[in-house]
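Missing here: one protein chain of the complex. Every other protein chain is in place.
Going in written order, the chains are labelled A and B, and every chain counts its residues from 1.
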Amino acid sequence: MRISNFAYLLTFLLLSPLSLANSDYNMRKGVTDVSHSVYELHMTIFLICCVIGLIVFSVMFWALIKHRKSKGAVAAQFHESTKVEIVWTAIPFLILVIMAIPATKTLIAMEDTSKADITIKVTGSQWKWHYEYLGHDVDFFSVLSTPLSQVNNEEEKTETYLLDVDKPLVIPTNKKVRFLMTSDDVIHSWWVPDFAVKKDANPGFINEAWTKVNEEGIYRGQCAELCGKDHGFMPVVVEAVAPEKFEQWLTERKLAKTAAAKEAEALLSQTLSKEELMTEGQTVYMGYCAACHQPTGLGLPGVFPGLKDNAVVKGDLDAHIDVLLNGRPGTAMQAFAKQLTVKQIAAVITYKRNSWGNDTGDVIQPSQVQAFIDKTSGE
Amino acid sequence: MSTQVQSSEHAHEEHLTGIKRWLFTTNHKEIGSLYLIFSLVMFLIGGAMAMVIRAELFQPGLQLVDPHFFNQMTTVHGLIMVFGAVMPAFTGLANWMIPMMIGAPDMALPRMNNWSFWILPFAFAILLASLFMEGGGPAFGWTFYAPLSTTYSNDNTALFVFAVHIMGISSIMGAINVIVTIVNLRAPGVTWMKLPLFVWTWLITAFLLIAVMPVLAGAVTMVLTDKYFGTSFFSAAGGGDPVMFQHIFWFFGHPEVYIMILPAFGIISTIVPTFSRKKLFGYSSMVYATSSIAFLSFIVWAHHMFTTGMPLAGELFFMYATMLISVPTGVKVFNWVATMWRGSISFEIPMMFSIAFIVLFTLGGFSGLMLAITPADFQYHDTYFVVAHFHYVLVTGAVFSIMAAVYYWLPKWTGHMYCITTAKWHFWMSLISVNILFFPMHFVGLAGMPRRIPDYALQFADFNAIISIGGFAFGLSQLIFVWCVFKCARGGESVPAKVWDGAEGLEWEVPSPAPLHTFSTPPKVK
Partner (left out) sequence: MHAALVKKLIIAVVGMFAFAFALVPLYDVFCEVTGLNGKPDMEAAQASNLVDESRMVDVSFITQTKQGVPFSVKAKQFSVAVKPGEMSELVFVAKNLSEYQRVMQAVPSVSPGKAAKYLHKVACFCFDRQPFEPNQEIEFKLVFYVDTELPQDVQELTLSYAIFDISDVALARDDAKTEPYKG
């Protein structure tokens, strides 16, 4: 006896009390008015499909059981009826019209071009997000913070495995937040299921989305357009906080930016120890470089160069700094100038020049990196 | 003069043996067999890649392959299944059956037919070889969006382009052959509204192929020139637009998926009446429904692009047009059920696969309807919900119909009945495992798992483990099919010309196995 999959699913869903919005196997209701409408729409269409399926398959299984040759059924001779064809064309058409009405309403409601309380530029690149609070001079990269050791099964995975970033996007609740999406390289897609916001980030153009979050909380999503090797490793994490907390956070970020600039300035006159540079360098390497160049420094032959015994790593310092700052256009090697501080670059270069048998003994100070920047930017 | 040429050609054929026979054959039955065997081999290779994917996704974390290789697996798995398994299988069935069904001695262009087939193994050898080259094979998805496929791909992309061009030429030549055969070679009395549904659906499919395969060729050429020859079709810096690629690709891509299902509809419309011992209900309605689906398939392409930043008017139009396709598709399902209603039904293996098709393809159709709803699609797009949808319509849809067709016509081709017990094992194991494999994909997709990722967050782990087990079981079950077909080809209980008592059609009037040349003299059809 075969029972249709739908009957099973329907029964299961109807019998589990809190189940319907259980986010293990259904869409989330989310935390915005839009996400609630989308959820309702999804459930409505789904249930209509279940009912249609139940009816059609019941008829079919009835025939399969009652009109079996083995039970002596003799075939009737009818094989057409224009009336019936019209009826079962018209009724589905009407059902579609009924579905289209709430769908159209929800879509139109999403088309809201009224003034937003804050606009955030979201830039996707391989393989991280960059957020800029327009008009506020606050911007930062948001990079996966799950350690490679968890991905490589050397350490136990935490609950938010692959959905953690170093700096989440912070937005105020109950305010209209407008997002402008774009990309620096390939097409990415910014998606937060709890907001029902998904918009492609196209290189060279901007797209727009908006949300108004009703509840404080941390909301996690992922990149939703294949963008290369680490497409699965560039999560979106948004922290929605009350407007007052948000203002406070924004101010703190602005101050932190000024403080960081001052600190970087101070660093330029300091001489850091090799140990300090190696430790920081390893952290930077594992967080930013190892995904491609591997923790072993061996890279992926033919795809990502190994750094062990590498000519650039062991050779001219300026050329080495240049690759890190400006990337290698036409390859997957990104420019890290905006992402890493001068200290981090000095540290990671020191780390690479003294690891995996690359015993150059070189110790690179932040001031040397800054000198290169000054030399080549004409400022 | 012509008789002399004919008889010497005939004599020439009689003398060809071994490899030369298969390399130079112009016979529709032999070419049909070549297509079918090729497609089975490709199905197993593409399936092996799926096994690699499911093995990596069995648990969270990266265990077996690195992400770049994983992307190659998903890309080449898709390309092989679409262009190497499903399409050649349907072409093989077309080659074998269409001439017999219309009372023709062979396809209209037998030598082009040979070429259509033999360039395929060449194309796939190139594609598969690129996997072993430095830098690896294509890793940008079978949909190869720019600029991932242009600026950000490796140099082996040229091989991918070349292979796709050859596959396209093969399909186009095959389509021309099908159209000319059906239009020009029908035996007297085989009028349009007497054509078997399988012939109708293939005729319409062939027109779709003529219309859209060249567009794919255009898209893939533009990728080539953008990458190597300095054009900027898809690059903003040069005045182009990456979204333009998607428009061009999906203009091909959407009709392509109907190319992969219309012949399936034809097969089901052949098998269900046979085992219900009742004529197909609503023949002309079925023809019109198939034509409507084909027409509508041209105006829905942007439902793959709802998140690209489309104007509201576009979103609404494509939502409505896509929803509309469910009407003629539903009509077909109702007609099949009405064929069974008050018939005299028996449950041979082809019928079992057809019944499974009707239920499970419809399930895929329902998820398709859900996907058509634009605001909801924002949550489904690029998640496993889409993967579930298209695997239901393609595996439990197209592939099951191909298996149904093989079980239906294999006795005609070989003269032997296959081992029914083996076939039953294949059916039941496939049915159960395919649902364990693809049904939970709906859940993880809704729960938020994106597609094309080699590793996932912990909340998706349990279902992924179940899916992978289903995958391994489904893969193993296909070996039963290989065994069954192989055994049947070698021997089995002899069958008469009319293998199935409810079967109708000219193919059942020739002996089993069908002789190499049938209908050299056209039959008289009333």
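The rule we apply is simple: contacts are C-beta pairs under 8 Å (C-beta built on N, C-alpha and C of every residue); 3 or more make two chains touch, one makes a residue touch a chain.
Computed from a predicted structure; not experimentally measured.
If you put the hidden chain back, the residue from A:36, A:121 or A:175 that touches it is A:121. Set against the missing chain, the residues B:41, B:236 or B:417 yield one that touches it, B:236. In the complete assembly, the contact with the undisplayed chain comes from B:211, out of B:128, B:158, B:211 or B:510.
Among the residues B:139, B:172 or B:337, only B:172 touches the chain that is left out of the figure.
Touching the omitted chain from chain A are residues 113-116, 119, 121, 123, 125, 134-135, 178, 180, 182, 184-185, 203-208, 316, 318-319, 322, 326-330, 334-339, 376-378.
Against the chain not shown here, chain B presents residues 108-109, 172, 175-176, 179-180, 183-184, 210-215, 217-219, 222, 230, 233, 236-239, 241, 244, 247-248, 251, 309-314.
Here, only the chains that are shown with their structure count from here on.
Here the CA centre of chain A is 33 Å from the CA centre of chain B. The touching residues of chain B, when paired with chain A in their complex, are 60-63, 66-68, 71, 134-136, 139-141, 145, 147-148, 151-152, 154, 235-237, 241-243, 276-285, 307-309, 312, 315-316, 319-320, 323-324, 326-327, 330-331, 333-334, 337-346, 355, 358-360, 362-363, 366, 369-370, 373-376, 378-379, 381-383, 435, 439-440, 442-444, 446-448, 450-459, 463.
Those residues of chain A that touch chain B in the shared complex are 4-6, 23-28, 37-38, 41-42, 45-46, 49, 52-53, 56-57, 59-60, 63-64, 67-70, 73-81, 84-85, 88-89, 92-93, 96, 99-100, 103-104, 106-108, 110-111, 126, 150-153, 157, 159-163, 185-187, 189, 191, 193, 196-200, 202-205, 207-208, 220-233, 300-303, 330, 332.
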